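Please read the structure below before turning to the comments.
Only one protein chain is missing from this complex, and each of the others stays in its spot.
Up next, chain A:
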Amino acid sequence: MNFELNDEQRMLSDSVSRFLSDRYDFEKRRKYMEMEGGFDPKIWQGYADLGIFALPFSEDEGGIGGTSVETMIVGEAMGFALANEPWAEAMAIAPSLLTAGSAEQRAAVAEGIISGETVPTWAHLEPGMIDRGEGVQCSASAEGVLNGTKTVVAFGAEATLIFVTAMGPEGLGLYMVKAGAKGMEARAYKTQDGKRAAELSFDGTPSEKLSGGVPAEDAIALAEARGVAAVLAESVGLMEKSIDLTVEYIKGREQFGRPIGSFQALQHIAAGAVVEKEQVRSMAMYASVMCDDADAQARDLAMSAAKVKMVDASRIVGQMSIQLHGGVGMTMEYAIGHYFKRLTLLEIAYGDRDFHMDRLCEAGGLAA
């Protein structure tokens, strides 16, 4: 048992944090959000140059062969900076989905992601989908021709490579579509947290099927697990920064002739948020290790436990942050609301609280 980061991991944490603090603050982020794709391509390239996209890929695929612990380190820094780019799609989702592909497919896609050239995303959810992964209507022919629609695809209009979950002649499959492919239309929009997403429709769109690796179901389940781990990691950074911003605010804000942070009622609310945040940090570590567990059942239950804890804590930390900021916390002008909105969207990402509670309850809880 050991919860300490090693030297390389500490260096990674420092270098990513430094990179982000040089490029991100509230005003700069606002500018990036107004750029054409919703983020600054130079920063995306910067991540690639830093080497972070090489972390999750094996050496055979041209990567560094890191673990999900490295993804956690990056994720926390991304959350803290409130970074806009689809880093989790590149670091957690794409490498997981690619396990369904052949060695050649994996190496070819990895090369594009590692170099920064490829911006990947995952078109998974559908308007009529009953639950995550259930009831896929989008279809693929034996030749990989896609028909159907996908909903709330992160950066669906900006991504250069879209992984599509579709029902093929042999069952569920994963298909890769290049941006601008024939018959693909994107209805793009901004999301509540200042990112971008799109409704994607495919009408006879050509694609390349991932085959030669693990069954698509397994690759999807791995992506879902690592997606949850990425959510946990990012939320730790978001909560950390939310508490920082709130403490800074209540130290400076004076009412009744003194800083409101001197009032015990407020101090105890803030301290309660620290307790919750620390519990989420613990669960983020747990998730980062368990999401790569070979036992899929143990992995999924662990992810569900982590996600439920994250949702409960996120409500407490997020709502406390707005409350203690008072009126200004309600405004677009203050950073805190933007952190709150991002946390809220993460609460519902990769399965909401009920989804994960159901999964745990059906299994009778975590293994003792």
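The rule is simple: a residue touches a chain if its C-beta (ideal position, glycine included) is under 8 Å from a C-beta of that chain, and two chains touch if they have at least 3 such contacts; residues count from 1.
Going forward, contacts and distances are computed from a predicted model.
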Per UniProt record, name of the chain withheld from view ["Pimeloyl-CoA dehydrogenase large subunit", "Peptide/nickel transport system permease protein", "Allophanate hydrolase" or "Hydantoinase B/oxoprolinase family protein"]: "Pimeloyl-CoA dehydrogenase large subunit"
Candidate in contact with the missing chain, chosen from A:Gln45, A:Ser102 or A:Ser262: A:Ser262
Among A:Ser282, A:Gln319 or A:Thr344, the residue in touch with the chain that has been omitted: A:Ser282
Interface with the unshown chain - residue positions in chain A: 1-5, 9, 69, 243, 247, 250-251, 261-262, 264, 267-268, 270-272, 274-275, 278-283, 285-286, 288-290, 305, 308-309, 357, 360-361, 364-366, 368
